[in-house]
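One protein chain is absent from this view; the other protein chains keep their places.
Note that the chains take the letters A, B and C in the order they are written out, and that residue 1 is the start of every chain.
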Amino acid sequence: MDCQEVLEFLHQQVKDEKNEGKIASYIPELKKVNPKNFGVHFRSVDDKTFSAGDAEKKFSIQSIAKVASLSMAIELVGGQLWERVDVEPSGNAFNSLLQLENENGIPRNPLINSGAIVICDVLISELANPKEEFLKFLSSITGYEVNFDPTIAASEKEEGYRNFALTNYLKSFGNIDNDVEIVLDFYFSLCSIKLSCAELSNLFLYLANDGVHPKSKKQVISKSNTRRINAIMSTCGFYDEAGEFAYRVGLPGKSGVGGGILAIHPGKYAIAIYSPRLNPKGNSYRGMKFLERFTSKTESSIF
Amino acid sequence: MDCQEVLEFLHQQVKDEKNEGKIASYIPELKKVNPKNFGVHFRSVDDKTFSAGDAEKKFSIQSIAKVASLSMAIELVGGQLWERVDVEPSGNAFNSLLQLENENGIPRNPLINSGAIVICDVLISELANPKEEFLKFLSSITGYEVNFDPTIAASEKEEGYRNFALTNYLKSFGNIDNDVEIVLDFYFSLCSIKLSCAELSNLFLYLANDGVHPKSKKQVISKSNTRRINAIMSTCGFYDEAGEFAYRVGLPGKSGVGGGILAIHPGKYAIAIYSPRLNPKGNSYRGMKFLERFTSKTESSIF
Amino acid sequence: MDCQEVLEFLHQQVKDEKNEGKIASYIPELKKVNPKNFGVHFRSVDDKTFSAGDAEKKFSIQSIAKVASLSMAIELVGGQLWERVDVEPSGNAFNSLLQLENENGIPRNPLINSGAIVICDVLISELANPKEEFLKFLSSITGYEVNFDPTIAASEKEEGYRNFALTNYLKSFGNIDNDVEIVLDFYFSLCSIKLSCAELSNLFLYLANDGVHPKSKKQVISKSNTRRINAIMSTCGFYDEAGEFAYRVGLPGKSGVGGGILAIHPGKYAIAIYSPRLNPKGNSYRGMKFLERFTSKTESSIF
Partner (left out) sequence: MDCQEVLEFLHQQVKDEKNEGKIASYIPELKKVNPKNFGVHFRSVDDKTFSAGDAEKKFSIQSIAKVASLSMAIELVGGQLWERVDVEPSGNAFNSLLQLENENGIPRNPLINSGAIVICDVLISELANPKEEFLKFLSSITGYEVNFDPTIAASEKEEGYRNFALTNYLKSFGNIDNDVEIVLDFYFSLCSIKLSCAELSNLFLYLANDGVHPKSKKQVISKSNTRRINAIMSTCGFYDEAGEFAYRVGLPGKSGVGGGILAIHPGKYAIAIYSPRLNPKGNSYRGMKFLERFTSKTESSIF
């Protein structure tokens, strides 16, 4: 089977099996999606693309956006970023406050909520117009326009008590420089971005190509920062299921509660999957299943 | 520079810098080593070897042996192993009891003490003569004889209160089938194995070659189990510094408090470093430094 | 020695010893006080009063006010209060978020910050004009007017990130009904009350007299609620030093970071001490010392 056949075969196979798990329901906007949505899009560094199902359907990428804000921040401030956030797996749920108390307000890594909020604070301090410049940064990567979804952002804010708790808590440790409201306004905007699988695999293809987007030739981040972000995704990209993902799938990646998963094979490809039902750990049920079979069938685990 | 030159250059460079950290002192046998010992040995899947410094000096491999017992157990009992131990990073020190209490006696992963003790219990249940058969398993990989060091094992036992605590605790949850004394006798023997860097990189070369040792052609473990073990080392091989190691070095690996580090580049090579002074997380100070520079200079991070 | 002599003797004795500890510095208003302030006031249920030192100097009673808000809430809503807050010692610092995460947003007891914030939320829901009615409740007990200090309240709010974190966190669990801003405005007002030792021992004398203030004859709370509040103070009144206080002093009581301590001998007396330097647990250094010697000398521990 060639790659397109594998994609179609596995997409059909997973589709034929029971679709388990629950759609994220903490905000109304996420609840509205069709649970049957199921798309996958593969894009190689040498510009081959394959897809199956709802690969062009837009969805809320949620936490996957944290990889983009981390990319931007690491280039802007470099190594001093790690004085404010660590790179260790958390071993806890994505919105846990537990470790912050024992670790003086230094989030475990930049891909859990607390860490991503600190990254937002860094960007706000560094940028004159954070939201505009962040969107421009994203759009410059592929040439396609990327936008926030204000309805989703507003919905997040309305139910975001735990994120308000986290941010105030971080600020009590002195690890937030800007106003809590401003930091979270940026954070909720970030999480509200909607992309299709096709756009997602395109946007993050630079992570599979030493930091350079192969089409636009833009050097998004340095080669060494690319390796570091892939390493962080590998150990921290799936909350308390990061080990399971490495074990089953064997690729660096990042999931979002919207049902999206991005995975990177360094040097080879980016792949995006979307299916909104989530397993108990908050990762796409079908996405995890599909990816496990995909790297197994194509023998493309990095391990 | 070719690989031998890189090895020699970095070995000299790190040697010229201050040798920080502390030698493990919890057992007398470990305290006796010369803090200046510093060796490195590289072995590729196509049988090229390079080395520098004390590459032939034997040292106590300690926790690195857990990779071997995991290899043997995963082949013997397969997937049902994961009913008794998880594959998630612990985010805690190697001998922590904290998570066991919240997680019903299921260790976070097979490379922390509690998980490795469960693996020992599994091997004892599966094997007629556990210690003999385990040594035979190791010796069969390379053809060289491997032995326990009874002095070190006895020394471990004498000071092993925390491991006795862990094992009794696991047993209180029903996750140890055999006698505590017998399980720990095996565990302490395991940790007492002494190998040189040259022997270490040779022994575990199968992990870089889809489970087959390239010289002996022995299929030590299956291809898919090889990937899984590499994945587990990648997320869990360095206790609460696993993320840091992935971030800085970018290879699956495992360290021991004796000062050894094993790292694997899947498809390419195994490398072993030995230097007994440990950083505050319990990993070889010079070993970490050397490996970070090595994968950076040779651009051989897997990410 | 009679009681007045004991008071004077111990006051002088403690005053002659080194005044250790630190003044609370998290808000500017608290930092301004004179560290040498040291007063004590004793008031018995049969209307005898004795005092020493700065017994008439007003200070910020801070968390001691939580006993008053609890008194008011328990009378208003009765036993259903305990569906939203527990009565167990926390074993953690006063502003810890740790336990809330494991216990679904139910604070351990009404005298730690999180519990007191829930009590404020209850009062806001029950009262038409919470702040006015609360002050009226306090003033009605003794006949003396009690007021908030707006400067202190504003100062608390400005630095109150951890309390904003706690309240948002409680709200994320559904355990806060009103707006976070409104709840904390009430909470910070509560903590800003300034009283002298003489006023403090007078205000809470009802806790020593089965709920009835002996002078005004007002039944502030029922007899059984009096016993319950004394029990809660006894197990939870001194954060993670509650056991120590019971062990050394042997009276129900409550401390505040302003340096005040209130202690109650059920059936006999109320005593208030003020000295602003705090021990590492956040309780008045001289206050603890004085009370230990006082109950020892007068043999008036309840145990």
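Operating definition for what follows: a residue touches a chain if its C-beta (ideal position, glycine included) is under 8 Å from a C-beta of that chain, and two chains touch if they have at least 3 such contacts.
Note that this is a predicted model, so its numbers are computed, not measured.
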Touched by the hidden chain, restricted to displayed chains: B, C
Options C:Thr142, C:Ser189 or C:Asn230, residue touching the unrepresented chain: C:Asn230
Residue ranges of subunit C at the interface with the undisplayed chain: 86-92, 99, 108-109, 224, 226-228, 230-232, 234-236, 240-244, 246-247, 250, 252, 266, 296, 301-303
On subunit B, residues whose C-beta touches the chain left out of the figure: 96-98, 101, 161-162, 164-169, 171-172, 180
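We adopt the following convention: only the chains that are shown with their structure count from here on.
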Taking each chain's C-alpha mean as its centre, the one farthest from subunit C: B
Computed distance of Cα centres, subunit C from subunit A, in Å: 47
Subunit A-subunit B separation of Cα centroids, rounded to whole Å: 32
Geometric centre distance via CA averages, subunit C-subunit B, whole Å: 55
Shared interface positions of subunit C, touching two or more other chains: none
